[in-house]
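Can you read through this structure? Questions will come right after.
With one protein chain held back, the other chains of the complex are shown just where they sit.
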Amino acid sequence: MIRLEKRPTPSRLWTALTPLVAVLATVIAGGLMFAALGKDPVEAIRTIFYDPLFNEQFASYSRPQLLVKAGPLILIAIGLSLGFKAGIWNIGAEGQYIMGAICGGGVGLALYPSESPLIFPLMVLAGALGGWAWAMIPAILKTKFNTNEILVSLLLVYVAEQLLASVSLGLLRSPDGGGFPGSRNFQHWDAAANVELFPGTGMHWGVVAAFIAVIGAYVLLARHMLGYQIRLTGAAPRAARFSGVNPTRLIVTCLGLSGALAGLAGMFEVSGPAGQLSIDFGSNYGFTAIIVAFLGRLHPVGILLAGLLMALTYIGGELAQFMLGLPAAAIQAFQGMLLFFLLAVDVLTNFRIRLIKSEVA
Amino acid sequence: MGAISIELLLASLMVASTPILLAAIGELVVEKSGVLNLGVEGMMITGAICGFAVAVETGSPFLGFVGAALGGATLSVIFAVLTQYLLSNQVATGLALTLFGLGFSALIGQGYVGIKPPAIGSVNLGILSDIPFVGPVLFSHDVTVYVALALVAAVWAFLKFSRAGLILRAVGESHEAAHALGYKVVRIRFLAILFGGACAGLGGAYLSLVRVPQWTEGMTAGAGWIALALVVFGAWKPWRVLLGAYLFGGVTVLQLNLQAAGLKVPVELLSMSPYLITILVLVIMSADRRRAALNAPAALGRVFHAST
Partner (left out) sequence: MSFEPAQTPLLLLEGLTKAYPGVVANDQVGFSIAPGEIHALLGENGAGKSTLVKTIYGLVKPDAGRMELHGEAYMPAKPSEARRRGVAMVFQHFSLFEALDVAENIALGMEDPPPRRDLSERIRSVSEEYGLPLDPSRRVGDLSVGERQRVEIIRCLLQNPKLLIMDEPTSVLTPQEVDMLFTTLRTLSAEGTAILYISHKLDEIRSLCDAATVLRHGKVVGDCIPRETSARAMAELMVGATLQTPARAAGTRGEVLLEARGLSLPSERQFGTALKSIQMQVRSGEILGIGGVAGNGQDELLDVLSGESRAPAGTLFFEGQDIAALGPRQRRAMGLLTAPEERLGHAAAPDMSLVENAMLTGDPRMSLVRNGMLDWPKTREFAKKIIADFDVRTPGSHVAARALSGGNLQKFVIGREVLQNPRALVVNQPTWGVDAAAAAAIRQALLDLAEQGTALIVISQDLEEILEIADNFAALNEGRLTEPRPAAGLSLEEIGLMMGGAHDMDTAHHAEA
């Protein structure tokens, strides 16, 4: 018989080790899944995890993609992790990401074709505000009416997607696009383009923002009163109120911050790698970031690493799709599996597993 | 086009509400046992593809529904093992279930895009179906619609009158107390989660086999989340969940009809209306804190670990 026994103090060793165990288990289970799809599992795993970085033929294209994909994931996941730590569940980052792109892009397009150097900073601001405002809806409903923020933030994703469809077909459609849906391309407009800062690295302003967010979150959680209040609220909500944490303010702050970061990610994406607002702009980054946040143990440095790993599975997945004909959905299932394994082995952090000889009654 | 037929509207309302009704009544039982499974969307879409695939392969919609229930239940086993035995966070695990379900269903569903499933006939209720107005509205549907209604009644009776239902409610109120009295908290919750998974699977299959009927990736489009909202809206009471499902079905059907009628309202606004109305209803229901708390199972979402 197996028994779980609560550890007096969470194990530091296992806190660091569980993500690695989970990744390993996922690779094995994923290999089995690929085998079941009739693909060579070793080759599939190598194509996903090794080739994008080290294969001579692909690495020159794939390596920069790593930062391009990891940037938004990290940026969004950092924001989400603050709320998750406090037990505030914003799972509608995808919607805030879209709204950031619409607002950031919209403000830029309103000023087209100005070449003022203020355009891009203005778009950054508008993107953050757009995401923030969209996240304020669940925040205000939660604090004023006690409405479940999980459901509201998630349902708002579908609303944001409809808005995205509406503006790319109507309000923001490019007048020079020959009637095709989608906005002007920001990459063709210097004042509004989120350019690659160092050629061949994939580094753009969004990636810079992601690194700043990692450092900021680290300092916030380790040294700042707000970070302490976030951790305290997640660990013991009643003790937090006793300590003097204002729950309303904390909910508004956490949801607002995560919304603003997701909005930023969306804005940097639309003005950079994506180039334009279009119906299929939504890329599931907002949902994948949830996995990134958990895989990174809600710790800023962990999220940085997890974001890079998850970006790798995106790129490797595309490569495997192209090289081996592996279905695109397989990689999504693979990512979901990773979260399962992580949650499963997480038990080792707080519990000890004991084998007990079956007793004679 | 112009006028919208009330008769057709009401008839399709019943069809439109069935998928979320099935999923919601299952989730109601899960939540009554004190577990919050946010993976409804993932289980629904898994049921949608499992049901679709089985129905296409066997040619039997009935076997399709069985396969869907099994598919949904299988996915819920993962949730049950993780949350009940490995004590993982229920919110995170439910999300994982949804993310995995969306990917996994797309994976199995690759070969089924663009196929038509075998048709499911409506039940012959003889003379009842011929009653003007009432007949087409109430008595001319496929059997699943009635199964869903029967399920609502069964869950209601189970929770209100049976001893097993009493025990289930007790476990959802306080797992410590139930454990102290010797009830197997984990086993009871495990079974409730399985039931919820099977119901969500059925709901998904109803979408892919009857309501749409075809398979497309991500076709549940938030129906699972709306089902979750319905449980809150229904204040954990079966008949009120039914009412909520009809309300939501009504909104969906109405907006589709308005789109078809070419109303001078942007299509996107109509398409987002079901989600907006769900949010609005959630706000109204949760605004009265004391009443909302009175009906919610007290142990909802809390991790249970018998230390001694």
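Labels for the chains are A and B, by order of writing; each one numbers its residues from 1.
Criterion: contacts are C-beta pairs under 8 Å (C-beta built on N, C-alpha and C of every residue); 3 or more make two chains touch, one makes a residue touch a chain.
None of these values were measured; they are calculated from a predicted model.
Peer 1: For the chain not shown, which residue from A:Y61, A:F180, A:F242 or A:F322 touches it across the whole complex?
Peer 2: Among A:Y61, A:F180, A:F242 or A:F322, only A:F242 touches the chain that is not shown.
Peer 1: For the full complex, which residue in B:A170, B:I188 or B:V251 touches the chain that was left out?
Peer 2: B:A170
Peer 1: Write the list of chain A residues that the hidden chain touches.
Peer 2: So the residues of chain A touching the missing chain come out as 5, 8-10, 223-226, 228, 231-232, 235-236, 238-244, 246, 359, 361.
Peer 1: If you put the missing chain back, which residues of chain B would it touch?
Peer 2: Within chain B, the residues touching the omitted chain are 163, 166-167, 169-170, 173-174, 176-178, 180-183, 290, 293-294, 297-298, 308.
What we mean here is this: only the chains that are shown with their structure count from here on.
Peer 1: Can you work out the whole-Å distance between the CA centroids of chain A and chain B?
Peer 2: The separation of the two C-alpha centroids amounts to 28 Å.
Peer 1: List the residues on chain B that touch chain A in their complex, please.
Peer 2: The contact residues of chain B facing chain A are 38, 78, 81-82, 86-89, 91-93, 95-96, 99-107, 109-110, 217, 221-222, 225-226, 228-229, 232, 266, 268-269, 271-272, 275-276, 278-279, 282-283, 286-287, 289, 292, 305, 307.
Peer 1: Please name which positions on chain A make contact with chain B in the complex.
Peer 2: 4, 6, 37, 89, 91, 141, 145-148, 150-152, 154-159, 162-163, 165-166, 170, 287-288, 290-291, 294, 327-337, 339-340, 343-344, 346-347, 350-351
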